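The structure appears below as structure tokens.
All protein chains but one are shown in place.
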Amino acid sequence: MFYHKKQLQYFKPPEKPDALYAKKIQELIGGTFGEMTVMMQYLFQGWNCRGPAKYRDLLLDTGTEEIGHVEMLATMIAHLLDKAPLSVQEEGAADRLVGAVMGGSNVRDEIMAAAMNPQHSIVSGLGAMPSDSVGFPWNGRFIVSSGNLLADFRSNLHAESQGRLQAVRMYEMSDDPGVKDTLSFMIARDTMHQNQWIAAIKDLEDSGLETSPVPSSFPLELEKREFAYQFWSHSDGTESAEGRWAKGESMDGKGQFEYIANPQPLGPEPTPPPAEPKLHGTPGFEKAKHT
Amino acid sequence: MFYHKKQLQYFKPPEKPDALYAKKIQELIGGTFGEMTVMMQYLFQGWNCRGPAKYRDLLLDTGTEEIGHVEMLATMIAHLLDKAPLSVQEEGAADRLVGAVMGGSNVRDEIMAAAMNPQHSIVSGLGAMPSDSVGFPWNGRFIVSSGNLLADFRSNLHAESQGRLQAVRMYEMSDDPGVKDTLSFMIARDTMHQNQWIAAIKDLEDSGLETSPVPSSFPLELEKREFAYQFWSHSDGTESAEGRWAKGESMDGKGQFEYIANPQPLGPEPTPPPAEPKLHGTPGFEKAKHT
Amino acid sequence: MFYHKKQLQYFKPPEKPDALYAKKIQELIGGTFGEMTVMMQYLFQGWNCRGPAKYRDLLLDTGTEEIGHVEMLATMIAHLLDKAPLSVQEEGAADRLVGAVMGGSNVRDEIMAAAMNPQHSIVSGLGAMPSDSVGFPWNGRFIVSSGNLLADFRSNLHAESQGRLQAVRMYEMSDDPGVKDTLSFMIARDTMHQNQWIAAIKDLEDSGLETSPVPSSFPLELEKREFAYQFWSHSDGTESAEGRWAKGESMDGKGQFEYIANPQPLGPEPTPPPAEPKLHGTPGFEKAKHT
Amino acid sequence: MFYHKKQLQYFKPPEKPDALYAKKIQELIGGTFGEMTVMMQYLFQGWNCRGPAKYRDLLLDTGTEEIGHVEMLATMIAHLLDKAPLSVQEEGAADRLVGAVMGGSNVRDEIMAAAMNPQHSIVSGLGAMPSDSVGFPWNGRFIVSSGNLLADFRSNLHAESQGRLQAVRMYEMSDDPGVKDTLSFMIARDTMHQNQWIAAIKDLEDSGLETSPVPSSFPLELEKREFAYQFWSHSDGTESAEGRWAKGESMDGKGQFEYIANPQPLGPEPTPPPAEPKLHGTPGFEKAKHT
Amino acid sequence: MFYHKKQLQYFKPPEKPDALYAKKIQELIGGTFGEMTVMMQYLFQGWNCRGPAKYRDLLLDTGTEEIGHVEMLATMIAHLLDKAPLSVQEEGAADRLVGAVMGGSNVRDEIMAAAMNPQHSIVSGLGAMPSDSVGFPWNGRFIVSSGNLLADFRSNLHAESQGRLQAVRMYEMSDDPGVKDTLSFMIARDTMHQNQWIAAIKDLEDSGLETSPVPSSFPLELEKREFAYQFWSHSDGTESAEGRWAKGESMDGKGQFEYIANPQPLGPEPTPPPAEPKLHGTPGFEKAKHT
Partner (left out) sequence: MFYHKKQLQYFKPPEKPDALYAKKIQELIGGTFGEMTVMMQYLFQGWNCRGPAKYRDLLLDTGTEEIGHVEMLATMIAHLLDKAPLSVQEEGAADRLVGAVMGGSNVRDEIMAAAMNPQHSIVSGLGAMPSDSVGFPWNGRFIVSSGNLLADFRSNLHAESQGRLQAVRMYEMSDDPGVKDTLSFMIARDTMHQNQWIAAIKDLEDSGLETSPVPSSFPLELEKREFAYQFWSHSDGTESAEGRWAKGESMDGKGQFEYIANPQPLGPEPTPPPAEPKLHGTPGFEKAKHT
């Protein structure tokens, strides 16, 4: 069960509206690695967790924090969309350009009106939306909750890596002190969350519940071990032979990497079964009959 | 530029058709972590790679291998769908049950006809589809290619973890020797690929090009460092205090974890700007006027 | 900013697992009118609200409650999926049927294994997913937050109407006392929420901030008033003349309903502009030239 | 069965092309509350209607009218896209700006070319598309047809409220007399349709077939009545206590609203069932074994 | 502008309900090549048509007919879903099986309840939905309207080919006389529509407005003619050399087919530009600096 406090976890308002930046920062709300993703991903992982209580609590604590991150960004978007220019007007364009040269331009308004997400005016009335920076809606396939905590913690680490990368890119693309201040808080939280999931992976591996390769409860002798440490080079160069993955002990400590420079097929050419007459697919040279 | 050999990388045909299993194994082709995902993810990462050539080659080699994995599974599905029962028939149900008791049942056929993916008969003519196990289509939002290799290698490690987990689950749900043999090859390749991405992460970190937190090229002093190692407990228990993430040196070696048991808001209550009259949203108690 | 308590708002566990019912009840989590929809809809409406504080608080209170409803249903699904039968086995079908007649059937298990959502085993490891009853993911286009509170409260009333209808249908399709008990709580909350949004509509209309037609701040003289109360019958019967909408004072009190039995076009036949040569569309009988 | 007349229900062509406006007005065709939505929603509700014939006829009449609204907007878009500027050219930008100052600017053309929906040139050849203002396709989840007419009429009222709001916003964002004239017809029809669905709700409630709460055929004693009129405040303020929903008789006339200021969980902490070994999820501290 | 007649274009009701068949036949309503696709495709092509009036009329006539095909199938689904079994009940399964042997089985009901689309009960109340046979919603990306009539008529021919194929498959999977009779009408209409689009292609080519290759208004000398008739064999076999496409005059009469057995790259190895420091992608071996 959940509760809400009216104050935001952290927030500095933007100094100036910027409808284009509002469109872009939707990526951090509703994009593949936006706050809606980590919020829903951690909550679902927590609700579905059958592992030790400390992991369940970890997941639900962090998921609950992330709801507040969506809230912070939604608030920021409302400010960025304030007084958004709503249309591009033809009349007097030349006049206005003359005016611009004289010191009072609104060409930038025109550009803004042209660039902003039209749904911010037509659909949401200058409010945030559950969509990304091109207006594509957030959806449930963005999250993963598998029941295997090592697989999921790796997913969480990856999500926070992409998330911090995107927040940093947004930071670089702004020169508004309010925006930058708020983002510098969120970037710091992403630093924590990257660290946290690395720590959780270590904690889990130390517990012996899961190790590499995931899932570790599957008996290794059931996989074809002879192919479990080979790198197959499917192209005509050998640059890929130069990395750590091409030689030496494997990272799970259970094998030796091997580089296969000219891999050949191990299987046969496919022999598909005959076409089913009732489905009227095209058969081989013997013509199908209706039955 | 790409080339094709007609033989499969590896393959044992199923011993028996099984339309329900064909429906399920679509998850490994077109699901969030199916072979289409890793194929397209590695190819796009390779095509977009601006880092050292060995990483580009690594990505394209592996992406090219994965095209062949889609091919293997598509071939398997054709065999699994062979002679699929296409309808549930009402006539003589009781008779057939009697027959069943006598030793010649087709109740299982009825169940199969009811359970199979209807698009396998209506749309694809007993062929594989670019969809998951519930028929939802694979889509481009399933992949990530960010230009930051550490972020992306973490994504690849996560994808191979979920992928091997799902392949193992499919292995457990089959008792067909051909299916199990083929899957045991694919599971082994997933073992390699998990190892490979762990190795690539290490290789990249050792190169000094990227470290934690991602992106490492962003100056840490620009984030609010005081919040970069705090765990905020947003719930009423303290189980989450027991993990590695709650105390000790942070995993990036640049801070100390701290546990905040009762976190309080640092920001103000939001004060949204007034409604824009031209958009006819509902204003505060002062009524909006049309302009 | 949000907080979590570990106990559920209300809950009785199911008495028995039922994987098919688990698949169905996903509709109440991730369907068009599931709890994720009302949760995200009320939160976004609250975050975007520029109207009086009591409406903002109303929206955020209810949105926060709904997060807990997703939690309740996710917990229920974990129980319903416990010990789910994971495969349909061919061997001994006739024997098992004989056994069934003798009193120990597992035909129902076969049916269950065939009917369950395959992603519940392959993807989520017997956990809830952010999807509906056919596995289609929840997405952001399911919600509306327009900035106009009367439009949005009407949306909320509609969502709770569809939501209670679907919860009632799920209630009717179960005979499990735990499921029915939990649903009877959720149905009661839906009763409250329907009442609440009717009350909020009345409260808002009484405030004078919005009335019918929405948006009321748009001057009526700017619409073509002569067509604002006509019912146009586009079919060949006249049953539609018998309703309240066909005669008498209009519901907004600003006109008289009128029934147009044989409506005719008021506009011209379209005359599309000529094809643009650079886009190589097919022109009229004068052939396009490349420029 | 359907028939077509070549003339439009109503239409004034735009005076000038405006490719950006064409992009925006796609929202009224293929957006969540565009004409495709009401068209398909009313048609499906009519086709699925098992209630009295007058409601079925009402639905099909209005659905048939709405097909013609898509037609009107598609025609408008063809005119708005006429002679759309197709590219932004680098050469001579400074020269052109000088020209602009002198009175003959094409900066606006550049902005237009940059802002227009690229699919309007590449995909549709300057024609309308079944997409919204950000190019996201209309889809079947946008509509509802539940078989319960009160639930559906509430949905229809909500759709017409959002629809008229969006049409009004588009009206405000244009200064083209043709566009405004055509929209003023469509806004008037939305006024009728809002009135019509309020009337249909009243007609249906007066018939006794459905009342609040929907569905009224579900016996109230089967829901937990003690929670059916309580407002739960999940946040730390009490502004939400000030509304009509917090006290007095409930809107269905069957209870009294009650305000719960500090709601507490009524359910237990979740106790998820143990992990299924065959699915290789992470178990509690007792390690899973492969079976 | 559109009109509706209450009678169906053609219809025979099913003799018996069949909830599984209802689920499958959704493919013909809302699938990629269902009636919603051809309806919306022809209407949009007609509305967007800038070519001769006879083609515009042809498109709108056929599009209007197709609305009625959705209507026919929606009506059929209502009948097929009549008295659908809504749940699988555990109690007495063995008893019921004994009963089955004695002549009164409801095992088929159980299978039906398990197999039916759950949204047919929960969401639509036993009505048709704008979705395909796996419940995926119809969407606007299913249709094409390009403004080039030869490209679009080829699309229409293809859609009717897939559509008739799917209708035939549904015919084969039914033994209900009413279903088969109705489908035999729809299959005949598909025969007409295939013939019609072949005729329209010929009519258009004879008019000289468009020929092969599409678009014919693009000057052939602007393409690299030396590669315009070569078949490149990207695999290791030569079966593909045996077809009409590998030798002889090209089908547009403007070249000679040529078979390239061992095609080699004509382009260079890619040399991506350096990483942009502000976006914090991973650079080559020279480490990126923050600016």
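By written order: A, B, C, D and E. Residues from 1 in each chain.
In the analysis below, a contact is a pair of C-beta atoms (placed from the backbone, for glycine too) under 8 Å apart; a residue touches a chain by one contact, two chains touch by 3 or more.
This structure is a prediction, so every number in the text was calculated from the model and none was measured.
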item	value
Sole contact to the chain not displayed, among B:32, B:87, B:117 or B:131	B:131
From E:70, E:113, E:129 or E:214, residue that would touch the chain that is not displayed	E:214
Residue ranges of chain D at the interface with the undisplayed chain	1-6, 47-52, 55, 86-90, 93-94, 97-98, 101, 107, 110-111, 113-115, 117-119, 121-123, 125, 131, 134-137, 146-150, 204, 207-210, 215, 217-219
Chain C, residues in touch with the chain not shown (by the definition above)	165, 168-169, 172-173, 278-280
For chain E, residues in touch with the removed chain	5-11, 32-33, 53-58, 60-62, 64-65, 72, 75, 78-79, 82-84, 86, 121, 125-126, 136, 139, 141-142, 144, 146, 148, 150-151, 154-155, 157-158, 161-162, 164-165, 168, 171, 184-185, 187-192, 194-196, 198-200, 202-203, 206, 212-215, 218, 220, 222-235, 237-240, 242-245, 250-252, 255, 257, 263, 265-270, 272-273, 275-276, 278-281
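Please note the rule applied: only the chains that are shown with their structure count from here on.
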item	value
Pair with more cross-chain C-beta pairs in contact, given B-E and A-B	A-B
Selected from B-D, B-C or A-C, interface repeating A-E by over half of its contact pairs	B-D
Computed distance of Cα centres, chain E from chain C, in Å	27
Whole-Å gap between the CA centroids of chain C and chain D	12
Per-residue overlap in chain B, given as positions that touch at least 2 other chains	5-6, 32, 55, 86, 97, 101, 107, 111, 114-115, 121, 125, 134-136, 146, 148, 150, 165, 168-169, 172-173, 215, 218, 234-235, 237, 265, 270, 272-273, 275, 278-281
